[in-house]
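Step one of this worksheet: look at the structure below.
A selection of the complex's chains, in situ.
Labels for the chains are A and B, by order of writing; each one numbers its residues from 1.
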């Protein structure tokens, strides 16, 4: 059980102590995908060049959600984020979401990047669900992380 | 563009007017999946029978997230939820999450159910990431909705 830092030796949840870890620059990149029909994708992109379109709403929701990560994920440490960028791009069969998050802190921002991606995907679903309820959020995953004692990692 | 209720005729985002819709009982069920190695799944289930284990943390996080849906999704209406239940069950290749949400209100709870599932999946990732950073959140989707003028729907 010792492999799970948020679970103590008696099997109970805790926010693990990071007070001995150095505050260093850390970055994480995550991605996800909202699969939809070609007709819905056309609708999503129809607003291009206009304010308030579907992609802008999702990007902004993702940035704001990154800042709420420690309120949403019970054992997640609050961190002062130094950068958040969320991008929604059209791709084969749907919309692809990427989030890049940085902090100067004692622990990484993987959860912040994944939360930004998830909420951007949910927002795309919300904006487009009047056209297609069968959309699926897929492949939400960490792409890479850099910084911190555990070193760099990429998928 | 008229198919997207959260976008007005000029292409800008809005929270659509639901004041003419009747407050009726509505329910939505959503699901998602966190794919992981057999070793990580064993770790996740090792806490079975003990308090605070991985699945309980994710279920509770999902219930609490459902109540934050309208704070996270920009154009989502605030709703008084009358029931939220989130369940995490072991499955082939990972952990499956299901959320059931009900309201008596003027609009549906699809987003609440999907948000509960997404945050429960993110919490599972957070609780288990010390063991495996390559886990993937997959197949987050609406299973069914009932109630409301647009009628019932199932995937």
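Here is the rule we go by: a residue touches a chain if its C-beta (ideal position, glycine included) is under 8 Å from a C-beta of that chain, and two chains touch if they have at least 3 such contacts.
Since we're looking at a predicted model, the values are computed, not measured.
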Full complex stoichiometry in copies [only 2 chains shown in place]: 6
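Note that in this section only the chains that are shown with their structure count from here on.
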Approximate Å spacing (C-alpha centroids) for the pair subunit A, subunit B: 15
Sites on subunit B touched by subunit A in the complex: 1, 3-7, 10-13, 32, 43, 46-47, 50-54, 56-57, 60-61, 64-65, 68, 71-76, 110-111, 114-115, 118-119, 121-123, 125-131, 133-142, 145, 153, 155
